[in-house]
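Yeah, one chain of the complex is gone here, protein chain that is, but the others are all in their spots.
Chain IDs A and B follow the sequence of writing; residue 1 opens each chain.
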Amino acid sequence: MSKFKLISDGLVKNNPTFVLLLGMCPTLATTTSAINGLSMGLATLFVLVLSNMAISAIAPVVPDKVHIPVYIVVIATFVTLLQLLMQAYTPAMYETLGLFIPLIVVNCIVLGRAEAFASKHGVLESACDGLGVGLGFTCSLTVLGLVREILGSGCVFGYNFIGGNDGMLAFVMAPGAFLCLGYLMVLFNKYLKKN
Amino acid sequence: MSKLLVSPSPHIHSKDSTKSLMLDVVIALIPAVICSVVFYGWQELLVLGVCVASCVLLEWAITKYMLKKPSTIGDLSAVITGILLALNVPYTTPWWVVFVGAVVAIGVAKMTFGGLGQNIWNPALVGRVFLLVSFPTYMTTWSKPQGLFGVDAVSGPTPLGAIQEGLMQGSTVQELTSAYDYKDLLFANLGGSAGEVCALALLAGFVYLCCRKVIKPWITLSIFATVALTSLIFWVINPARFTDPLFNLLTGGLVLGACFMATDYVTSPMSVWGGVVFGVGIGFLTVMIRYFGSYPEGVSFAILIMNSVVPLLNMWFKQKKFGRK
Partner (left out) sequence: MAVKSNLTNMVTVLGLTCLLCSAILGGAYVLTKEPIDKAAAQKTNQAISQVLPHFTEVEYNEEGRYYTAKDAENLVGYAIESTTVGFGGALSLIVGVTPDGVVYNTSVLSHSETPGLGAKCTTDQKFMSQWKGFNPAVKKLTVTKDGGDVDAITASTITSRAYALAVENALKTFATLSEEASSGAFARTGSRSDAEEDASSEIVNEGGQNHE
């Protein structure tokens, strides 16, 4: 499978948010603004690529019965690494994302790709798969975050264009998250069906 | 090959009978509409006008351009949604906020689910709750009635809002309710939504609908009974903290909710006992939210929560089938 196709599949055909419906919890919770969604997506991307590579490297020697604990330990290591790095160098975003950074460990996408792809393919291909799915996740989170930000706070990437007023606050809270996600999913799948 | 049409309940058979039912509901709402315009003036008329027009326009546009089906605005259900939503919001609400409410009520709550008969939640209430969450300052600023041509709006809390605020400050319920005369509550000299202030007009409409056999009264009556009974129990235990039953029956959107919103055909149970349980649930939740929740008013949330339970109620309390015991 060509490396490029792996990446593009993760973006569109296997988009984790709108097609695979994985990782819904961080999707709904961290997309209150475009920047937050983007950061969460990039954080997950970091973990995805690295854990995919590591797991594909060790998969041949991991005994069958303990493969899940081993994978989780590897994933958790990368997430903790990410956490320490964010705490040290991006403290503001670390505070904003808060609890959801350690929750990347249990994000279905990460373990899912590890099991479904990385454990059965080579290191470079797994990296590409991780990159593709991670990019797909990042894009969908950014788009969702952008929509919620525009409707909910009248801002685009933090810049308020409606004179400092609030937008429709339902969109920066849980109900709006579900509504936006639902409608975006409709649009995405409609576009997918057409092509 | 013949087409077998399978659709979820309730089944509305012909457009004409739907229309005549809806027309009766519109007629029943007229006293309340007139009452609210007289109390609140031209601004209320504006809110009503924008709301009804938006709902009808949106339903027409969505059926024509998105669903590509024949228009359903003739069955008047959009008109009713418009009137009910307008009666639920403050008369000082800006027109564009009302329009957003209509978009959510018709677009999200009704058409996304497939149109009349397919929605799970009462569209007007979904619109109202969405507005409450999205524009809290507009939706919680209640102004006193102005009369037909009044201009200066003096805002103040609704009776329920005043109670909640007062309790948090440490006053007792008796001190707070002594400020209100029950006559006032019934005849609307206080701030509140139009649904709150025109209780008599609404009850008149409800009686009309019962006489016309458009709605059966058990849902509404079980709501009133449950609210009265639940608040009676709490009030007897601690009159300083909990308001009395009569106050609860007359304030907030209870009369409007019980008479017109809980009895919506599509979103309420079909059988008698299902309806009673539905009513009990709404009454109980309303009182709980009023007494213990963060919001001063609980009717909208109570009805929406019970709407979710309706499919279950329909399953548990099946209607009697002809020919079976």
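To be clear about the criterion, a contact is a pair of C-beta atoms (placed from the backbone, for glycine too) under 8 Å apart; a residue touches a chain by one contact, two chains touch by 3 or more.
Keep in mind that what you see is a predicted model, and the values were worked out from it rather than measured.
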Exercise for the section: Quick one: say which of A:Val70, A:Cys108, A:Val123 or A:Met185 touches the chain that got left out. Expected result: A:Val70
Problem - Selected from B:Phe135, B:Phe206, B:Phe260 or B:Phe278 as touching the chain missing from the view - result: B:Phe135
Handout entry: Residues of chain A in contact with the chain not shown
Key = 58-67, 69-70, 73-74, 76-77, 80-81, 84-85, 87-89, 91, 119-120, 166, 169, 172-173
Exercise for the section: Over the whole complex, note the residues of chain B touching the chain we left out. Expected result: 134-137, 140-141, 165, 168-169, 294
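Heads up, the rule we're going with is that only the chains that are shown with their structure count from here on.
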Problem - Centroid distance [mean C-alpha coordinates] between chain B and chain A, Å - result: 40
Handout entry: Complex contact set, residues of chain B against chain A
Key = 100, 108, 130, 133-136
Fill in the blank from the handout: In the complex, chain A touches chain B at residues 168-171, 173, 175, 179
